[in-house]
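With one protein chain withheld, the remaining protein chains of the complex are depicted in position.
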Amino acid sequence: MPDIDRRDFLKLVGAGSVGVAAGFVLAESIKHPVEYLIPFPVPPEDYSPGIATWYNTVCRMCAAGCGISVRTREGRAKKIEGNPAHPVNQGRLCALGQAGLQVLYNPDRLTTPLLRDGDRTGPFTQITWEEGLSAVADRLASVDGGRIYLLSEGVRGHLAGLFELFMAGLGSNRLLHYDFDYPHTLYAANKRFYGENNLPYYDLRNARYLLSFGADYLGSWISPVHHGLGFGHSRQGGEVRGYFVQIEPRMSLSGAAADEWIAASPGTEGLLALGLAHHIVAEGLYEGDDRDDWMSALAAYSTARVAEQTDVPTNTIARLAKAFARNQPSLAIGGGAAGNHSGGVDTLVAVNALNYLVGNLGKSGGLLFNPDPVVGRPTRSRRASFQTMLELAEDARRGNIEVLIVNQTNPVFTLPAATGFKEALAGIPLIVSLSSFMDETTALADLILPSHTYLESWGDDIPEPGVGFRTASVSQPVVSPLYDTRATGDIVLGLAQKLGLTDSMPWTSMKEYVEQGWRQIHARGADTETRDFQAFWRAILQAGVWGEKLRRDNGAFALDKSVIDNIGAQQPEFSGSNDDFPFVLHPYLSNTFLDGRGANLPWMQELPDPMTSVVYGSWVELNPATARQLGLAQGDLVRVESPHGSVSAPVYLYPGIRPDVIAMPIGQGHAEYGRYARNRGSNPIEILAPRAESHTGALAWSATRVKLAATGKKAALVQTGGTSRQLGRGIVQTTDATAGSGHNARLNSIPIKVVST
Amino acid sequence: MANNALGLFHEPDAALAAAGKLKGAGFAAPALISPIPMEGVEEVLGRKTSVIKRFTLFGAILGGLSGFALAAGTAVLYVHPTGGRPIITFPPFLIITYEMTILFGILATVLGFLISARLPAIRERVYVPDAAVDKFAVTVLCDNAEQFERAAAILRGAGAEDVQAIAEQHP
Amino acid sequence: MGVSIVPTLRVLKPAAMIIVVMALGTVVGFWANAAFLPGTAPKQPIAFSHKMHAGDYQIPCMYCHIEARRSISAGVPSINKCVGCHGIVAKDRPQIRKVLDYWQNKEPIPWIKVHDLPDFVYFPHKRHVLAGVECQICHGPVETMDVVTRTAPLKMGWCLECHKARAVEHGTDCWTCHK
Amino acid sequence: MSVVDRFSESWRKYRKPGYYEDFDYAWTMTIDLDRCNGCEACVTACQAENNLPIVGEEDIARGRQMQWIRIERYWDGEYPNARLSFIPMLCQHCDAAPCETVCPVSATYHNQDGLNVQVYNRCIGTRSCAVYCPYEVRYFNYSNHHWPAPLDQQLNPDVSVREKGVMEKCTFCIQRIRQAKDHAKDDGRRRVRDGEVQPACVQTCPTEALVFGDRNDPDSQVSRSLNDPRAYRVLDELNTRPSVVYLKKVVTDGG
Partner (left out) sequence: MAAEHNELTYADVNRDVVRSLVETGPKYYVTLGVAVGVFLTCFFFPWFYQLFYGIGAAGMNQPTVWGTYLASFIFWIGLSHSGTLLSCVLHITNSAWRKAMYRSAEAMTLFSLMVAATMVMVHLGRPWFIHWSLPYPNQMELWPNFRSPLLFDVMAISTYLAGSSIFIYMGSIPDFAAVRDRTSGWRHHMYVLLSLGWRGTDTEWHRLGRAYTFLAVLIIPLAVSVHSIVSWDFALSIVPALHQTIFAPYFVVGAIYSGTAGIVTVMFMLRKYMNFERYITELHFDNLGKLLLLLSLIWTYINVLEIFTGWYSGTSTELEALRYKLFGFYAPLYWEMILFCAVAPLLLISRRFRTSFVPMLFLSFAINIGMYTERFLIVATSLSRKYLPDTWGLYVPSLVEISILIGSVAMFVTLFLVFVKIFPSVSIYEVKETMDVPRKGTPQWQTTR
């Protein structure tokens, strides 16, 4: 360029430099960010980066005691799966069990010991373990043992033993294991009918015909995963397809899975069972030599009468009775709502009677009696029933309790408001909570010594009910502790040391105690002479489970005549008169939250309820016909009023529920318990009547009547599902039982690639 | 020196006639500059033919071929089986072909236009602004003054209201 | 009287030049940055010399990077490995003292990644090592480097070339390398 | 090998429709609706394995749930004869997948495992695959999702965390398949054994309703259950050739 004066040149220089700067910045901005490589100073011996390590341990999300294997990478837990070697779940696991990871990694965990300064409205301040333990120890040392209570969640295995030793050392027998869903009535019924202390093993796997009286055996009853395995196999595993009948006022998960759902009127399951029994005996389907005793005992339960009491047609009763007696092996189970009425035990005894009459006892496909567990387990007297809790509350009010140690249980949430339990706690000078989370009860504590989660602690467990033979499993930490917390056992041992109880509890750590305890198991084992204890222990830690495959001899079972004579069932009693409170409230354990312990797990909050697809909240299930009468529509906010209070929730039109019953899931409605649970939905337990089952004193939580009051408001009913009708689109296709006559894959427009087998 | 005679006319017909006379008088093809395309030019100055259509045709064909080549070629270069269809699937590829045909056709046409109309104008060319409004100009190349006089005479004779001499400078 | 576009072009020339110069400038700036501070040889907390260890003393790569043969990641040796030798050897050198300090405090050494693939890439060292791919192909002649420098672009196209050249089974399938 | 060779080879290989029959594997899942009891263990298993985000109440209320496998529920009849059936719905890995053809950038295609794979890095978020999918099993990241610490420590390192604007869906746990192949290679096997690899959902299903395997292997468990006369495919009339086959629910009237 020939002609270029100074100004132009400067312009060009300016432009050029601007360009350079731009280019430079651009290049800088697309640079890769700095990443670090940080190795362990000293790597654990079974660790190598990029390779997963699996640890076998025990699931503690419910009482079933499934074995789990936890996958870890770079020292972090990544996934929980069932332990294939474990006889209870055989490698499978339910949703709640898998969500255990979010217990471990929950953002709302308590991370250090906390001391409340001032009264129970005041805030907490961080303290060291030393301070915390000595604070408790001093107090325990100063007070008379009889005024010390230890209220724990239901624990089994050596931890339970440790509690016993600890309380004994303190000279107190106020040791209680409290679970909302502990089946007191079932234990009582079995005790009365079979004279058994253990639950029998229900062999669904080989059952051809199952009568379930209110037991949601696939959802929440006793051992859902194990029942699921049995159910699946019975359905399509064998030659003959098992037939499942569910008797309950509100269709549960099991009800949906069953071939037949019978909505007997609530609380009359016992009557129905006896009606069936009567029919069986009367029709000569039972030829025991005590047939006459039965006849006389059941005389009052003629089909016709039972039919009009239970609202189940006579021909149905006859059909069920015949089928139950003819399709061997058959099995009758009872529990859930059926057991939660005023006459719960009678009902379940009646169910047992059915099994007896068609001879399901002690044979495959029926029910097998379990041997006594190999490691001690809290006696039933330690199992706090509703009645016991009322007494505890009473003691508290009277000021008979100096120190209350609460371990991982949340009675403030799971006891009806009418019991005044929460208020009663005010009468206790010192409440110590060992919970890992700030739940409703812990929020009232004065001192919090946070426990490890089960994935960080040592321990062991004996599944209950067993699987027909003796088995036990060890739980070991799968990750190093996240926070400044301690295993419950270690806390107890720590206190014991401070209190100088070392002669009765010489162990320094829970690990040591468990290991020592397992020496006895090793001692009894067949391989005692072949392997020394250390080898045995290593093997156990790898397998995660131990068992001896000898079934208990279920020989001839003789029934005492007195039992037969005492057989009987009454109409259920409800709190609230029929006229003022037209509906029976049917609270049920949510499949995802159980009694509410799962509500702080985001996965569980976001897991659609199987039956309604509702997430993040609670609802009131209403028969569409009833709703029409009341002029209510889906999503209308209603107030559920019982004689003891009211909660409100949106209406859900539920085709599978009796018109005179309304159902609500338990588990939501927390006031505390972390960001995911707090102030979500409502808790039906609040409004339950404080009515106890007559024999066991268990809470009869299906025995409250309620009425509905429309608020005129709409409430957000968050659902993942849209329309739940198929409109003849053949999405879920069905066929009748006769195999082969079903629609054949080969006939599809595109043949499914079929290989001859 | 002036080497172009340019006559400004008020009426298209007159301009056309003038152009005819010039042609008759043996001048190298005179050019008509008009604000609108004029009818009847071809009768006077002979048929015009342009190469544009060839461009268009060629471009279209090229576009079609390259279109299909692009689609098919890339499909084979990096195989991504989709929907269980063969990787070279004619119906969809024909659509690509179609679009590319038209695209190249259009571009070629433009090219053809620019070339055949000798645009853009680099060399400065004879022009009068009025011819873009309402005047009709006839311009013819003259080698010398004598020729210019003749041309001017013819133009005036045909009724040009003004005759100018315009030189074409070379930039 | 005539018409042409050239005069206008003359008028516009300066503006055009400015734009062109600016564009060129951008290119230059970009290049300069890439050329003079590529950031491929970050300053490590400890001036560890691969030249000395792998080059002069001929210590095989997988003596320290043990995992390379059996895991996704090659693994950086943890300090106890370093101390394994340097507990005895050359304890007085300043750099080694640093290492020993880390060891005393049981702190890990925060090495900076030189060869860092994005999180969405699945690169199993194991498969490559077992397939007989030399470490140097991706990591460059480390045994000659006092400060480890990234020599390979580690871009998708670069991976693909090798995969194609070696005719890796499904070597160009997205899900072979992406996750 | 030269460009020409690659041309001719891949052209020959993928010329005729149905070429996917010759892929290395034809991973297939059968779901026995007579076993399935809707417990949703599979859903959580999937969330844990595949780093599925917690989208939160608001987003679910706006219909943005993310569960690669979901349980659909359908009522038949009214009280007292109401019946509820569950059907697990996940990506059907169709051999003739509508979603694959529509993606402008080939972010979803069929790979040699016979899987319909989604390449998150390639996705530009036109969301057309979700429109074209009749099973509604493709889920879109409407925003970046966060895991409040320490929940993020659970994230599976074998699966990438998807960013906003990306479509995602069930992969049949391709990372596990990859692992299994890896092991097979280590043992010097050409192929993965039947039952060696199970997606998270299949692994955890308590009723064993889900069966997974290679249908090209005539002895595999899945091939056997494909023989069940109850086998059918959802929306078969659309000819998408799903690799997920359902076994009909058995409905009986009275014992």
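In this document, chain identifiers A, B, C and D correspond to the written order of the chains, with residue numbering beginning at 1 in each.
Assume a residue touches a chain if its C-beta (ideal position, glycine included) is under 8 Å from a C-beta of that chain, and two chains touch if they have at least 3 such contacts.
In this text the structure is predicted, and so the values were computed from the model without any measurement.
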Chains in view that touch the one left out, judged over the entire complex: A, B, C, D
Residue of B:A25, B:M38 or B:I61 in touch with the missing chain, whole complex considered: B:M38
Sites on chain C contacted by the missing partner chain, in the whole complex: 3-5, 7-9, 11-12, 155-158, 160
Absent-chain interface as seen on chain B, which is shown: 10-13, 31-38, 41, 45, 48, 50, 52-53, 56, 60, 70-71, 74-75, 77-78, 80, 82-83, 85, 89, 92-93, 95-96, 98-100, 102-103, 105-107, 109-110, 112-114, 116-122, 125-127, 129-135
On chain D, residues whose C-beta touches the chain left out of the figure: 59, 62-65, 72-74, 89, 98, 101-106, 122-128, 130-132, 134-136, 139-144, 164-167, 235, 238
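Everything below uses one rule, namely that only the chains that are shown with their structure count from here on.
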Approximate Å spacing (C-alpha centroids) for the pair chain B, chain C: 59
Residue list for chain B, restricted to those that touch at least two other chains: none
Residues of chain D whose C-beta touches two or more other chains: 109, 241
Touching residues on chain C, where the partner in the complex is chain A: 14, 17-19, 21-34, 39, 42, 66-67, 70-73, 75-80, 102-103, 106-113, 116, 125
Residue ranges of chain B touching chain D (in the complex, touch as defined): 76-77, 79-88
Residue ranges of chain A touching chain D (in the complex, touch as defined): 73-74, 76-82, 89, 91-95, 97-99, 101-102, 105-107, 209, 218-219, 224-225, 228-229, 231-233, 235-237, 241, 243, 245, 251, 253-254, 256-257, 259-261, 263, 319-320, 323, 327, 482, 591-592, 602-608, 610-611, 613, 615-617, 623-625, 655-659, 675, 716, 718, 720-721, 724-726, 729, 731-737, 739-745, 748-750, 752-757
